[in-house]
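Handing you a structure now.
Other chains dropped; remaining ones untouched in position.
Each chain carries a letter (A and B) given by its place in the written order, and its residues are counted from 1.
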């Protein structure tokens, strides 16, 4: 495959070498790397690192490459292209999400939006004990302990992990939709009632 | 006329069919109360009523009783252990707390549905879990630590959990019969009374139960109800004075 970067000047673009170092770091890293981490590891400017990431994003993108650079979980990481999804599925499972139950997803939503939260708090919101759902999410690495409520003797609290953001393809927790924006249920009910009132008034 | 409620056709997310069948499935535990969209049922009933000329009080009464029971069933299902805790609150506070928790639960269900959709969408995104096969390895190093941290951690695990008070009362609605008796007594003294005036001092939960009592009496033919317009004060009288205004007339005058 031809290596055709968009803006190659005559003298080797000084960011090229940095881009090679950045791609090397990304291919061995076990989690997404932030611009800060990349700048520290490459001993270079954050601005130049961003420029290098721009070059890499151009090169490692869907449709052009099997390796795709993505911005996720507060950093940058490589993943497989969607084109290769079937082949990946034949070779690896995505064990993290396999067989996630409805109870586990509700628990995950509570931890993501309200975390850090304890098991009793989760149980209070869901109305049923959360022990097995919490245990399965911990085992999958989607949530992790985050201290105890009110210090020693309190219940263990949980928060979501960077793996959660990765699995769900979120740039950060801030990318979760606002709860108010979810579900148009109250709006739909209001509209139906208004329609009844109008029909009666006419 | 009662069949107007039971035959009510519902088209909800979790259920499609007559109200009667929904209740049967719930009683047989083939449908979880948590899955039932009560607001959807209420709206369907309101739409059904609006399509008729006459206000069918029997149907309204039966519907209210059934929906109240359904709501209670759903609340109990969602918060099985909370009865005692809510019982420590005043009935109005308990009702508000329950409403708050139902709303929070609904939002979390919506969030879970969003996560599920997201997961389905992201299924084609594969990434490596764990270290790369040829990644360099370096041992993690820990600075010198104080042994008393260990003693403190273990002592922390030996702290007794806060005692949960077991002295709370269960959340109870006052019995309907209490209000049935009370209204009978009022009607023995007076031919007519104003329902709103009679219950104005009561809490919201008690007012609701009082209203159910009123419908019971109406169903038994012991009282007559009249109302000048929708949401106007309800006048309660001995049966001989019954006068039911039609919704249509009321709407025109409004």
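Note that in this section contacts are C-beta pairs under 8 Å (C-beta built on N, C-alpha and C of every residue); 3 or more make two chains touch, one makes a residue touch a chain.
Not measured: the values here are computed from a predicted model.
Asker: Please express the complete complex as a composition formula over the shown chain labels.
Answerer: Chain copy numbers for the entire complex: A x2, B x1.
Here is the rule we use: only the chains that are shown with their structure count from here on.
Asker: Centre to centre, by mean C-alpha position, how many angstrom separate subunit A and subunit B?
Answerer: Centre-to-centre distance between subunit A and subunit B: 35 Å.
Asker: Taking the touch rule as given, give the residues of subunit A at its contact with subunit B in the complex, in rising order.
Answerer: 27-30, 70, 77-80, 82, 84-85, 88-89, 92, 94-97, 100, 102, 105-106, 108-110, 112-113, 124-128, 148, 151-153, 163, 166-169, 176-177, 179, 182-183, 185-186, 189, 192-193, 196, 199-201
Asker: Quick check on the complex: what are the subunit B residues that touch subunit A?
Answerer: Checking each residue of subunit B against subunit A gives 34, 37, 39-40, 43, 46-47, 50, 77-80, 82, 101, 104-116, 118-119, 121-132, 134-136, 152, 155-157, 159-162, 247, 251, 254.
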